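Down below is the structure, laid out as structure tokens.
Note that this complex is displayed minus one protein chain, with the remaining chains in position.
By letter and in written order, the chains are A and B; residue numbering begins at 1 in each of them.
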Amino acid sequence: MSEQTLKQWLLSDAPTSRMQARVAGLYQGWLRLTSNWMTLTGLIILTALVLVAVCAPLLAPHDPFEQDLLNRLKPIGYDDHYLGTDSLGRDILSRLIYGSRITLYIVALVTLIAPVVGLLVGTVAGYLGGWTDQILMRTTDVFLAFPRLVLALAFVAALGPGIENAVLAISLTAWPPYARMARAETLTIRSSDFIAAIRLQGAGPLRIITRHIWPLCISSLIVRVTLDMAGIILAAAGLGFLGLGAQPPSPEWGAMISEGRRFILDHWWVATIPGLAIFTVSLAFNLLGDGLRDVLDPKDGGHG
Amino acid sequence: MTLLTVNDLWVRFPTRQGVFDAVRGISFELGQERLGIVGESGSGKSMTGRSILQLIRKPGVVQAAEISFQGRNLMELSERDMRSVRGNEISMVMQDPKFSLNPVMTIGAQLMEAYLQHNRDSRQNARNKCIEMLEAVSLRDPERVMDAYPHEMSGGMGQRIMIAMMLIPDPKILIADEPTSALDVSVQRQVLSIMDRLVRDRGMGLIFISHDLNLVAEFCDRVLIMYAGRIVESCPASKLREAKHPYTRGLLNALPRLDNPRTHLEVLQRQDDWTHAALEETQ
Partner (left out) sequence: MTAINVQNLDVWFGSVSAVRSVSFSVAQGQSVGLVGESGSGKSTILRAMTGLAPDWSGTIQILGQNLTGSTRTRGFFKKVQMVFQDPYASLHPRHSVDQVLAEALHLQGMDAINKRTEKLLNDVGLDPRFRFRYPHQLSGGQRQRVAIARALAGEPEVLLLDEPTSALDVSVQAEILNLLTDLRAARGLTYIMVSHDLPVVAHMCDTLAVMQNGSIVEMMTAQALRAHKAVEPYTRELLAAST
């Protein structure tokens, strides 16, 4: 197929097969996602982050753990330390590059747990109602009632310190708001005619929840998650600061900030540079979240 | 007196395959009268109504030489000015009544909010006024309706609530998109007589979109018949039954009649040249 006809095939307004419709739908979603430069920026930053994480050993100029006490706290651009060195003389750029792996790991783990648990609990509670609703939502309330960090501390104390457990603890404390949100949406969707219609085709609760309710809840959930991502990265850093998250000498960005805090007045870059990195990544997530909302919603706002 | 002039209006949906024209260059004028728009499903009636208020959703585009309302060209207004036009001067009853209501707010709260936005009054007075309005559209038990949520209403009740709501701001033009399709004839009459009074007493202009030819013939002053995004015929409503265009005739013949039982109804045989036919406006 030549360039022109492939494009026509993808953009046809009257697809002839289901496969064509699906591929065309994906392609048009992609076009929509990339037609907004802000979303595109977010996407590029995050792709770059993934690439950096994958190629860390190739990109990093130094060993991120190699200490050089003679060259500690050197400023940006010193010798071949492009972003300076930290209090133990380790190259900040290299640590940042290796740290991106940890950041990605946190992000992946949290997005795998918190929203999924929240969505599951919220939609099941909202759709089934009655006792199921009572039990699930009271459980959610219990989780919500504890201050987040205290709960996370308890989890980490039980599971043992370490970045995985810290993230696990954060995810377990992060799901209740998602569950609340998903339940509220489910309640308005549940009484609508299109749910009644599919019930009349003989669909069971499992199919209705996963195929008919989830697609309507997921877009707002994704947006919420991308907006919360910055807070989650910082919470992981907070646990690291308390000695319960990433363990030294791991180059986790949050841990780097808390380490650099001691020198913030005289050697600002030690804390600022990982801070900027966190800021950039969070911003990228927010930009992408906004764009995704548009793509996931086939009707641009409004009904009718 | 002319309230609204629409000149060469197009509504286009750019698909990446080419442009789909939902409305193709129609022109009409609206005075202090009841103007009916009829036509088959998908002929662009709703799009015409929505485009006057610039309510076409993206990626749709409205193009027009002019849509002028009281000497102002609505095409040139900013979104902010347009909002005030929509709220105060031109109201529209949408075809999907329940979707225009907020599902998680009681009907009373929504009506009162709309009322208080346009009138300085106490909440108690507002409530009484709203109940009065619900009674006017002959809803039984308006007190219950005030405290109910939209999904607890029947189809026809939803439509009447929307009509009550649109009449609150005392608009100069009302665009009603199939406002009575879920109402039985007797309630329909009451609702129509409310609109009728507004046209006669307050000099409102009414655009009445419907597919019910009998109703339009009886209720409106003038009728535009649309086909595939064009106006194929325009005539005084009383002359609708003598309409010449084969499409209009086809529509009239497709009606089931009480006095003439048949096993099969006549179906419209569409012809390609209807789409291309020039607009024959006889205003």
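Quick note on the criterion: a residue touches a chain if its C-beta (ideal position, glycine included) is under 8 Å from a C-beta of that chain, and two chains touch if they have at least 3 such contacts.
These figures come from a predicted structure and were not determined experimentally.
K.L.:
Omitted chain: which shown chains does it touch?
P.N.:
Contacts of the omitted chain with visible chains: A, B.
K.L.:
Which of A:144, A:198 or A:227 touches the chain that is not shown?
P.N.:
A:198
K.L.:
Of the residues in chain A, which ones touch the absent chain?
P.N.:
The missing chain touches chain A at positions 13-15, 18, 21, 24-25, 192-194, 196-203, 207, 211-212, 215-216, 298-299, 303-304.
K.L.:
Please output the residues of chain B touching the missing chain, sorted low to high.
P.N.:
The list for chain B reads 38-43, 46, 57, 95-96, 98-99, 139-140, 144, 152-157, 160, 178, 181-189, 211-213, 250-252, 254-259, 261-268.
Please note the rule applied: only the chains that are shown with their structure count from here on.
K.L.:
Between chain A and chain B, what's the gap in Å when you average each chain's C-alpha atoms?
P.N.:
Centre separation, chain A to chain B: 46 Å.
K.L.:
Per the contact definition, I'd like the list of chain B residues that touch chain A in the complex.
P.N.:
15-18, 20, 46, 50, 57-59, 94-96, 99-100, 103-104, 151
K.L.:
Once bound in the complex, which stretches of chain A touch chain B?
P.N.:
The contact residues of chain A facing chain B are 8, 11-13, 28, 31, 188, 191-192, 299-304.
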